[in-house]
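A single protein chain has been removed from this complex, and every other one stays in its place.
Chain nomenclature is as follows: A, B and C, assigned in order of appearance, with residue numbering initiated at 1 for each chain independently.
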Amino acid sequence: MELDVSTRDDGIAVVVPRGRLNMVSARQLKETLSDLVAGGSARIVVDLGETTFLDSSGLGALIGGLKAARQAGGDLRVARPTPAVVSVFELTNLDRVLRARESVETAFDA
Amino acid sequence: MELDVSTRDDGIAVVVPRGRLNMVSARQLKETLSDLVAGGSARIVVDLGETTFLDSSGLGALIGGLKAARQAGGDLRVARPTPAVVSVFELTNLDRVLRARESVETAFDA
Amino acid sequence: MPESAAGRGGEAGRPAVLDELAAAPHRLVLSAAADPEVMDLVHSMLEHLFAHHPQVTDPIRMKFEMSVIEILGNIVEHAYAHDSALPAVDPSEARRFEIQLLATDREVVATLSDNGMPVSLDLGDLSMPDELAESGRGLALAASALDTLWFERVEGRNHWCLACNLG
Partner (left out) sequence: MPESAAGRGGEAGRPAVLDELAAAPHRLVLSAAADPEVMDLVHSMLEHLFAHHPQVTDPIRMKFEMSVIEILGNIVEHAYAHDSALPAVDPSEARRFEIQLLATDREVVATLSDNGMPVSLDLGDLSMPDELAESGRGLALAASALDTLWFERVEGRNHWCLACNLG
């Protein structure tokens, strides 16, 4: 997996995990998310449009990031999940907590 | 492997094998080369700049194309070989028959 | 919910496909050290399997791949967790697993086995943890995606069998 991180003009951080989000890459994602929050970026969009695989450790990293962001007064939102990602969200009933947004741009609009 | 085929304004056909040129993909290359010659394109450059792997069957397909092109009054030239390709050319002493050109554009210049 | 049995002893729950697997000319078998880096190679094996079995539809591919990776991830993460507490083992015996994959017209099957410590789990009683839990979903996730999830400890090895029915 490759992880792209950028910060938009409105201060929202955008994280793009490309490829497989499994046990190995989940650690990297978890660290990236907690570094962002520690660095003052507590509003984060994770763009899952290029995440070809997700398992429970990837899910754990997303939940960890969500909790850290909320504790810092922000939020973590997920956008553009691929079918493989949606399938795991549904099987775990996390499609409510990790409600998928249609686009990265509008992920923080509502 | 993916195989891109195009024909330049000067009538020279350019074939670009991307990825691994092994037993499976060599068949595809051999057919493409003989189709080109049969279709009247006997001047062919094979751009090996994105060929990450070559074995004796890939080499066989190149030699097959070279012979077909020459029989039809043309030639087959190879350009931009990657280190993996150069290594096989050298081990087989075919670096003379398949003399590597530096660029696709100038492959037919001399 | 899948058919499941966890170390209940006896052959009662043993999936019938296990016998077929042992004789299937197209099965894929990999044995390797149980380290996290090997997961990518298992993803490649699954790609190879699916490329040659168009009868396995995309939704089933996703569920099956995820389940195999969950069970393998557990082996890598948990099965050797207490190794350092054990007397030094012969290195030839250290932390190896085997995975077998097969697709038939009726199902897609994986078996995993490892020489790690005995697992005592009740696969008949798996539930999702709290919404905000960061772990503990792997087995429940695999169980809800699979039609068969079966476990047995035999002769010092853990054996898992996973299957999704086709069509």
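One rule holds in what follows: a contact is a pair of C-beta atoms (placed from the backbone, for glycine too) under 8 Å apart; a residue touches a chain by one contact, two chains touch by 3 or more.
In this text the structure is predicted, and so the values were computed from the model without any measurement.
Participant: Need the list of shown chains touched by the one chain that isn't shown.
Facilitator: Output: missing chain touches B, C.
Participant: Provide the residue numbers of chain C that touch the chain removed from this figure.
Facilitator: Touching the chain left out of view, chain C contributes residues 22-33, 37-38, 40-41, 44-45, 48, 51-52, 91-96.
Participant: Can you list where chain B touches the absent chain?
Facilitator: On the side of chain B, residues 20, 22-24, 53-57, 59-61, 63-64, 66-67, 83-84, 87-88, 91-94, 96-97 touch the unshown chain.
Here is the rule we go by: only the chains that are shown with their structure count from here on.
Participant: How are the chains arranged in terms of who touches whom: line, ring, star, complete or other?
Facilitator: Basically it's none of the tidy shapes, so other.
Participant: Counting only Cα atoms for the centres, state how far chain B is from chain C in Å.
Facilitator: From the centre of chain B to the centre of chain C is 45 Å.
Participant: Using the touch rule from the top of the page, what residues of chain A touch 2 or more other chains?
Facilitator: none
Participant: For chain C, jot down the residues that touch at least 2 other chains.
Facilitator: Residues of chain C never touch two or more of the other chains.
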